[in-house]
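Removed: one protein chain of the complex. Kept in place: all other protein chains.
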């Protein structure tokens, strides 16, 4: 996919795309039908492969038919039933409601997004660790409220970016761990499934239903959970995590655009963007596009929260529907920004000489030091970088701990980050 | 187009679509090249048809190439130059900057959106005028803070919806009248064009440049205006108008979902949506989807304002880029909601008997009247509808005035509501 | 008033303060009681001065009692009745509902805000006209996407700021002209008043009621209008206008913070802010605080729209209540930002020599000109400012037109920009 209105969109590939949504909704129906049979609720004769019955070619038809019932699950079920043998068609979707299928599919798509982000965040942590270490002692002017303050090093600035990215990894892992299947039936009671189990003679129909939910969730690689049709924290947590990523990216991109101003010239993108009319220009194009995402993210996350906050009844009348595109857009755009940030960091040009020159010329950058020296009646010391090495070391250590942990497969990985330790920096 | 994540999206057709953007950007380049020749700045030999050189087949390539420079104009210009004869290619885009082409194209696309909204708003005003008149005396319970208050008529409620829609027509017309071409060159000085005019011997190169801008704007059907690269009120006005529409639609859709609750049953959608598992259900699907748009709109408009508020330099470093998708999404979704609202109103089922029955059963709905009667020591009068007829008449009269005015072509219609003069800047 | 969390808050004085709200709510009750008597609905014996019965000393008690009924009008009415003679107390508030009193009071407070903004906007237009004219020919580097582009003059940049401010004046005047009294009674039917008029023997009770509404509105200096309890465009228009102001201010403040970076040094605030630890620092404190307001504004306006969009029934269950603080905060903060902007502009220091030096050093700033000259095989001309004089003249002319128009009193001023007719509804 690509998007003329969102340059770079193709970096998100098929993530959260229409065809992917159709595929994952089909996967949910497939896993449920399989579980109905396996659980002895549907007859063996209902077993039939479902995956692959619909595909990208059906997206437009399903999308156009979605309005009548308010969601795409209804036409999808119709299409699948048309293409299945009669007995499978009869049993397909029994016990589910549209929201089950859509929510679970959305969760699967968001999991893919968070996995992709995990990959990009790791890349970013590695690059930032490299920058932080390499420029640990490269002095530059510290700037506050746009004015020269006291000296820092570029490694310290990079360590600040790193902290933001590491904080984002915590949020992403947290959100990932909250994702679960949604399999609750019409009003979240799973009544249809329990009824079927009961009428089929299952001695413990509720237990059989729970096993069905577990089987389906496991087949989809998700935890089972009681229905959460109206408790949307799993989704607001995802939205918050995505924005925590774009916050971190926006911050570092703002620093890059600022420090690549010609008058400052301390940083430059590896391959700046051209201009349609000015042959000499090298624009910080990646940073500009990252900033765009950082400006647009909070409003989308607010919409997801707003949907959660206006939920009503057993399944709501519009709030649910408002989540879909907000999460899709926020998800794709965050992945695009993440990928752009990874590239930005990999190719960032740091001009240590310019940093030194700017620092030399900076008036007043020793003024605080002089007033401290005056306070104790001594001569100022030679440098004024304070605890910079320690902060750099702390950020670097946190990064190393993160990088040596395993991936998001649950085998001891980022989940372990959520302890109190990784926030302590000494 | 269609969108699995936004059922009903196809109602917006090609509006603000990628292919339309490419087409309108091409149209801007075309009009400018034509004007360069007509104005004696480019040679006659540079004249060549530009329209049709690129098309939907090029969207993906242009979109993918857009990231490098941060916008799709740069690759578009490259593509057009590849496909034009050498002399035309040399002159194409001379004097323009990317933002000129993108902004003017976006303005053209937004104008189409506002025109489509104008059509839908007119349809809505007609339907609401019909409902307001037809049910002017159909009494129902007035409800405040969800509780029964005093009697109203359904015509009065409909008149309230009508007022919201009429207010939206004012905002839409206002926004439309503020749209203008953007033709300023690299930093808004039109320096390249003036330079060319000067070097070509034009005695008054600035005047020649202004005529070029006027010619181009006129060819595109837009007013000419001094560059507004960093003064974004024309776009925030559009965003505000779009949200004023979804506000009005959200309000009436909330009334429809509420009053179509089975326990109330006073309204129903003409053809309610089905359920994937409950054969009996008739969901207010249009209202639900309209409410979705009303929840999502304000966040998108806020992003457009935020972009305006963080504009910096002669063309900004991310704020501009954040506007595009926000306006595209807000524009398309508002058109979808408008079209759904028109349909909703056309088919709305009003159950006057149920209204009467609910009113009969409503406890306390005469309590205020009784306390008024007690205040003056008289018996309450037979009815208690107050000035309802007058408010209905006022809304109907305003609707009729609006409907008898001509369309948005400026020939005496709503265009007259907002003087065109104060926005012209030359 | 002052606010430790919003430095500069005291610039907004008492505007939209608690005591002002109490005072204006009292004024509404007072005007209505007076009109009831004047209209022959309440007896002469009910006439009694109401203004001054409550005051700042009562704010806390009314505020604390407001929660029980959800709004402060109920306890205010109770308090006024306690302090009025029995006959006046009996007639006070008859025919009104809480929302009438609160909305009309809010409208009066917002009108004061818009009037204050009008004053500040005028000041800003004057200052910007001065800057634009004074620096019309002071060349500096034009910057796009943070990089050097082509030359501009500071007067042109200032003209861009001016355009934003002038656009804001249009929005403010537009919003002001949409304000009207809210006097509809329990469910907007004015039924209680009509009933009283009828029972008192008025031959045309609806006509008498309308006259009562007109009398009250006129006494308050507002237009009369049919009730708009659930049609909130008058308030969203105010919110949009306020944000259009902060957009304009944010834009110019971003330019000031950027150009006052020491490495650029082209602008400085007249009296920069100090630092708590660095004696040499001169922070662009006003610009920083203005930018703060520009970042916070769009979210507040979105809340006002959201309230409009989730309105339901004859008076809604939370949406109305969400408007109050959002409009209060947005209103006060916009006034503060406006006042700060006026000061910023009045004292802005422009360093023309630094501008010239930066321009001299700017690489590539002639590159576009050279490619234009090469295009026509000529030597570049001496300057490259293009149509700058024309754009400056256009902005200046628009400013002069605005300044020579009268104030917002309707006597030929900006009020003329937006026909008053289309909003009148009787």
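Order as written gives the chain letters A, B and C; numbering starts at 1 within each chain.
We take it that contacts are C-beta pairs under 8 Å (C-beta built on N, C-alpha and C of every residue); 3 or more make two chains touch, one makes a residue touch a chain.
What you are looking at is a predicted structure, and each value in this text was computed from that prediction instead of being measured.
K.L.:
In the whole complex, not just what's shown, which of C:46, C:79 or C:307 touches the removed chain?
P.N.:
Answer from the full complex: C:307 touches the omitted chain.
K.L.:
From the list B:27, B:110, B:128 or B:149, which touches the chain that is not on show?
P.N.:
B:149
K.L.:
Quick one: say which of A:38, A:61 or A:372 touches the chain that got left out.
P.N.:
Touching the chain that is not displayed is residue A:372.
K.L.:
So one chain is hidden, and I want to know which residue out of B:71, B:231 or B:310 touches that hidden chain in the complete assembly.
P.N.:
Per the contact definition at the top, the residue touching the missing chain is B:310.
K.L.:
Even though one chain is hidden, which residues of chain A still touch it in the full complex?
P.N.:
Contact residues on chain A toward the absent chain are 70, 90-91, 94, 97, 142-146, 149-152, 156-157, 160, 163-164, 167-168, 170-171, 174, 177-178, 180, 185-196, 198-200, 206, 209-210, 223-233, 236-237, 240, 243-244, 246-248, 250-251, 254-255, 258, 294-295, 297-299, 301-303, 305-306, 308-317, 368-369, 372-373, 375-376, 378, 380-381, 384-391, 394-395, 415, 418, 420, 423-426.
K.L.:
If the missing chain were put back, which residues of chain C would it touch?
P.N.:
Its contact residues with the unshown chain are 2-10, 18, 21-22, 59-60, 62-64, 66-74, 77, 93-98, 101, 185-186, 192, 253, 257, 271, 273-278, 283-292, 294-296, 299-300, 302-303, 306-307, 310, 317-319, 321-322, 324-326, 328-329, 340.
K.L.:
Which residues does chain B use to touch the chain missing from this display?
P.N.:
Spelled out for chain B, the touching residues are 143-150, 257-258, 260-264, 273, 275, 277-285, 288, 299, 302, 306, 310, 358, 362-364, 367-368, 371.
In this section, only the chains that are shown with their structure count from here on.
K.L.:
For the two copies chain C and chain B, is the contact made of the same residues on each side, with over half of the numbers shared, or of different residues?
P.N.:
Result for this pair: same.
K.L.:
Would you identify the chain whose C-alpha centroid lies closest to the centroid of all protein C-alpha atoms displayed?
P.N.:
If we average C-alpha coordinates per chain, B lands closest to the whole-structure average.
K.L.:
Can you tell me which chain lies farthest from chain C, using the average of the Cα atoms as each chain's centre?
P.N.:
If we average the C-alpha coordinates per chain, A ends up farthest from chain C.
K.L.:
Please compute the C-alpha centroid of chain A, do the same for chain C, then give the distance between them in whole Å.
P.N.:
Measuring from centre to centre gives 38 Å for this pair.
K.L.:
Can you give the whole-Å distance between the Cα centres of chain A and chain B?
P.N.:
Chain centres of chain A and chain B, defined by C-alpha means, are spaced 31 Å apart.
K.L.:
Measuring from the mean C-alpha position of chain B to the mean C-alpha position of chain C, what distance in angstrom results?
P.N.:
Centre separation, chain B to chain C: 24 Å.
K.L.:
Where in chain B do residues touch two or more other chains at once?
P.N.:
70, 94, 97, 185-186, 192, 294-295, 299, 302-303, 306, 310, 317
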